[in-house]
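Taking it in order: structure first as structure tokens, then the write-up.
Omission of a single protein chain aside, the complex is shown with its protein chains in their original locations.
Chain naming follows the written order as A, B and C, and within any one chain the residues start at number 1.
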Amino acid sequence: MTAQPYRREGVTGKTVRFRFDGRDYEGLEGDTLASALLANGVRAVASSVKLGRPRGVYAAGCEEPNALVQIEEPFPEPMLQATTVELYDGLVATGLPGQGRLADRPDPARYDAVHAHCDVLVVGAGPAGIAAAGVAARAGGRVILADERPEPGGSLLGTTETLDGRPGREWAAEEVAALAALPEVRVLRRTTVVGHYDDNYVVAVERRTNHLGAAAPAEMARERVWRIRATRVVLATGGHERFVAFAGNDLPGVMLAGAARTYANHYRVLPGRRAVVFTTDDSAYAAALDLADAGVEIAAIADVRRAPGEAWAARCAERGIEVLTGYVVTAAKGEGEVSSVEIGPRGAGATREVAADLLLVSGGWTPVVHLFSQAGGTLRYDEGLGAFTPGETRQAVEAAGFARGVGGTGVRTLRACLEDGAEAGRRALAAAGFAVASGHRLPAAEEEPTAAPAEHLWLVEAGDYGTHFVDLQRDVTVADVLRATGAGLTSVEHVKRYTTAGTAHDQGKTSGLLTSGVVAHALGVDVAELGTTTFRAPYTPVSFAALAGRDRGPLHDPVRVTAMHEWHVARGALFENAGQWKRPWYYPRPGEDMEAAVLRECRAAREDVAAMDASTLGKIDVVGPDAAVFLDRLYTNMMSTLKVGSIRYGVMCRPDGMVFDDGTVIRLADDRFLVTTTTGNAAAVLDWMEEWLQTEWPDLRVHCTSVTEQWATVALVGPRSRAVLARLAPGLAVGNDSFPFMTWRDTEVAGIEARVCRISFSGELAYEINVSSWFGLALWEAVMASGEVTPYGTETMHVLRAEKGFPIVGQDTDGTVTPQDLGMEWIVSKKKADFIGKRSYARADTSRPDRKHLVGLLPEDPGVLLPEGAHLVETSALPEPPVPTLGFVTSSYRSAALGRTFALALVSGGRERVGERLYAPVGADLVPVTVTSHVLYDPEGARRDG
Amino acid sequence: MLLIPCPWCGPRDEAEFHYGGQAHVAYPEDPAALSDEEWARYLFFRDNPKGLFAERWSHTAGCRRWFNAVRDTATNEIHAVYRTGEPRPVIA
Amino acid sequence: MADSVADSVAEPAVGRRSPAAAFAARFEAASAGGSLRLAEIPFLAQINLRVDPKSPAAERIGTAIGVPLPVEPGTTAGGGDLEVLWLGPDEWLVVGPDGAARDLVERIEEAAAGEHVSVVDVSAQRTTLVVGGERARDVLAHGCALDLHPRAFGPGRCAQTMLARAAVVLVAGEDGFRLLVRSSFAAYVAEWLLDASVEYVAGG
């Protein structure tokens, strides 16, 4: 291990040890992986995706196109930019050849999300952002200031500028600390605003523990998604420097001038020893001078302009730095990294080669308008800047500082940015409804030289454009762009897709405008007219896990349970997901498989007594003088004729006539009904009722209230159910005459106030006992106490009802089935003038005789169980496809009561086919089956009275 | 995530609402009197403009009231909300 | 009116179990640090009331229970041991102490005097969870999109909204928030709250 040869002299700090590409290095606390690699003289960090060319650090932030790394330890993470990875002890990383690698083990980290609200959200804690936040916060606004870096300051971090006579970064740190101390201000560090959605819904991602490495506390979310709703947004997002397309502009050692300046000033690292500077504006001069101060020899400045800023030229002259005006870099040269730079007059003329290990490039600065564009804002081309700047938007958002192109020359001026930020903060807070006093004091900035106009140069002309890179990460060159335009493509979007420019990890932050410029150059049109590609969220890549947050595992979707759930769990029930509910599926005894358990449970229900937790059924209290009229309109059958004390089964359809839900309706009073729904449709039916009441029939005096969880329900089934109930409810006359089928009684069961309904979904004598769900477990335990009642689950319930031909909505129907198809002509009222769905039965297709009908199927071999979902055909041998299907099996079971297998199926013209033999292709076989009525068990209904 | 101003509860996140499609489509007075074409029109055909659209929303996670909104489907800007039964406001 | 669905049950001494009963110990542990308080308040009486706010019945009901029905959306009104939560423009939840449901239903129905109202005992439909302490807002903000700042949602405010994936009635009090959670969702919400609290509890 060597000392850090490129670290500036006299720098001290806490040493951090890391490993890169299999070698151990040391860096300093505060480094990024990129700055630490540079400090150690590592030039080639990664290799390019298509051409395999070596690539080095090009930038100093999230715009980095080249230095892509794979994190190996503490936990594998694919493709990060070395420029945004904060260094920590124990970091192990490798350079990437274009593809990252996922971990092969589960990520142990925690991720979460949080909602936040503010009057003003300021994005970016550079000079403009801090000024904006300062004005808004001190006037009492609720302010969120978010910045992607570990420390505030933005562009100040890379310069040697002073404010109020001290280094700009110190001012930034103190001012932001002061703001953070205000009660209504939240400062989010390491937080990138990645998306700007409708109505100022702004999404940011905070990286909370990455920089701690293995020391990250497990209970702390590694990344946090901030879902911010802001009254106003100020985008103080600054700018990204762009480069110029010339030969070899991808070689390690070529670097954006502003980035080099940041490495020298902020990270105290020299990105090289001897540099050539290639610029199109004044900004690179400051970089050159700072680097010279830091000890980098500036071999020459090639300025494409004839007239650079005079003050800058003078300062260079003072230091003996050669400034070549009207010059361009024609090539960066070297084996694997820059060793010399070829420069020459623009256009034509003798070139010369200058020895250098560093080539600083500034092709101008592009305002970061991603979020503004995402917010739906238009962009306009600014001639002075040579870039697109924010235009109009309907959202309450504005850009400030360099993000707005302040200055208009492409060179950021500190004082203008501070003032612009303060103005934006004032406007934003006033628009949010605050009275804002003027007179916020801004720190004093040094006098800055007046910038000379920039010249917008996209590419250095040459004969061969094979190494004039436009998108470094996607290995797209000017030659590729020319090939695309040569193929006939005239839109930037097409060229992007033809070449893949702008689609990489950096999403074209440095290359987007350059691509437009080169395309415009190739087509001979104006960049302004050509436009740019669309800016899409996220601004920087976001981990999948951060987006998933805590909605994982058991919290992925609510698990809904009944009051009796603990009992089912304790009894070893297996559960079925029924929507969000967990319902007991069956209760296997030791050694039993599902088939044995279900046959046993069925037998108990048919021959003895069994009970099911039916609490999940939806229950809706429908009350009002017009309740009966209302239900008559919703159900296909008549509900207004139902007597108080009685119960009726009903079917609801959609206006298209297809079955939507079914259940029972209990009449509690003249003006009061209790409606039950299927488990899955409880919410949908309540919404359905409210929709019709509120939007179509506001004249009906009806109120609906969900009472699904008010009640716990036990279905007590079987010939001995009456005896069990009689014992539990001594006050209830349980005889068939005093408590007939399809009636209900209020009573006490096991000492608990209860409503008992005599209804049956199995054809057996059965009761549903309803109690307050607080007593659900108590009731269940009382029912089970004697040990004579067999608990059963949904599978047995399905078998029992199928034996009776009762359909299950969603299993025996699929949204294309009418009540008539189900053999329920009897439930479709002929008397009512209208009900929802009625008109549709007169349509051509709903009256076809060959519609699919619900029928029973008996496999000729009574031991053969048809798969649910098997289809039916007419012939005993399959012809070549396509073979028309006659229908399919919706339910299929082994029946203890029938002593054989059976199925329900929807079969074309099925009721006319009863007695016919059909065939079900199952695997390679054709299983012969006989069509029967769908009611297979006790068709006379002899058992329901016990 | 739109911020939808419920006429009762005030602005709430879109996720609290259920969308109900085009507003002011009344259930026919007498469906039996309609031709199949007219009935099909009621069942399946709804306006789908690019621009201002009067539509229904229900604040299902809040007050459970249905109401109408005029929204620009090209920009998602909500120009007005109004209660069921009220006429569609004129948007300049 | 014949017997009401609403009739609350009698109060046998044993056998009642509240939906979040199994979480009592974990709530207590999470509350030990002092920065957060999680608890269930079981068995509160809750009556869902639907009535036209402009009707004489609405006024009579307010008088009968001693609390005028709050008509400003998202507000609560209290009096004695009762609190009335605005749920919708013609819908309220009357919350009272354990055991008060039957009496409340009777008083309200009597006051309605045959006018079209809906009075439903929903005491067991939802249970009440307390989220209090200085980190209460932080915990809720992980799953609640409402602005819970005291300026926007201070004491006296209530809202039906979502907490993570569950519908809740959220009530702001002087000492924190109460969440009225559907019974079948109680375990989910409890697990969610405990999970959301991990960082705050660990950090003290």
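In the analysis below, contacts are C-beta pairs under 8 Å (C-beta built on N, C-alpha and C of every residue); 3 or more make two chains touch, one makes a residue touch a chain.
Everything below uses one rule, namely that contacts and distances are computed from a predicted model.
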"Sarcosine oxidase subunit beta", "Nickel import system ATP-binding protein NikD", "Amino acid/amide ABC transporter membrane protein 1 (HAAT family)" or "NADH:ubiquinone oxidoreductase subunit L" - which is the UniProt name of the missing chain: "Sarcosine oxidase subunit beta"
In the full complex, displayed partners of the excluded chain: A, B
Contact partner of the left-out chain, one of A:Val11, A:Ala103 or A:Ala177: A:Ala103
Chain not shown: contacting residue from A:Gly30, A:Pro921 or A:Gly946: A:Pro921
Identified contact with the non-displayed chain, of A:Thr15, A:Thr378, A:Thr450 or A:Thr490: A:Thr490
Contact partner of the left-out chain, one of A:Asp475, A:Asp632 or A:Glu768: A:Asp475
Which residue of A:Leu547, A:Ala669 or A:Leu700 touches the chain not shown here: A:Leu547
Contact footprint on chain B, counting only the chain that is left out: 1-2, 13-15, 18-19, 21, 36-37, 39-41, 43-50, 53, 55, 71, 73-76
Contact set of chain A toward the excluded chain (per top definition): 20-22, 42-52, 54-55, 75-79, 94-95, 97-104, 106-107, 109, 113, 195, 197-198, 201, 203, 225, 227, 252, 336, 376, 474-475, 483-484, 486-491, 493-494, 497-498, 503-505, 507, 534, 536-538, 541-545, 547-549, 551-554, 556-557, 559, 576-578, 656-657, 810-811, 814-816, 840, 843-846, 867-871, 873, 878, 880-885, 888-890, 921
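Just so we're on the same page, only the chains that are shown with their structure count from here on.
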Separation of chain A from chain C, taking each centre as the mean of its C-alpha atoms, in whole Å: 31
Distance between chain centroids, defined by C-alpha means - chain A, chain B (Å): 26
Where chain A touches two or more other chains, by residue: 227, 229
Per-residue overlap in chain C, given as positions that touch at least 2 other chains: 145-146
Contact set on chain C toward chain A in their complex: 1-10, 12, 14-19, 22, 43, 48, 50, 116-118, 120-126, 138, 141-147, 149, 152, 164-166, 182-185, 187-189, 191-192, 195-196, 198-199, 202-203
Complex contact set, residues of chain C against chain B: 73-74, 87-89, 91, 145-146, 159-162, 167
Contact set on chain A toward chain C in their complex: 110, 112-117, 142, 217, 219-221, 227, 229, 550-551, 554-555, 557-563, 566, 581, 616, 621, 623-625, 644, 668-672, 674, 701, 703, 705-711, 746, 751-753, 771-778
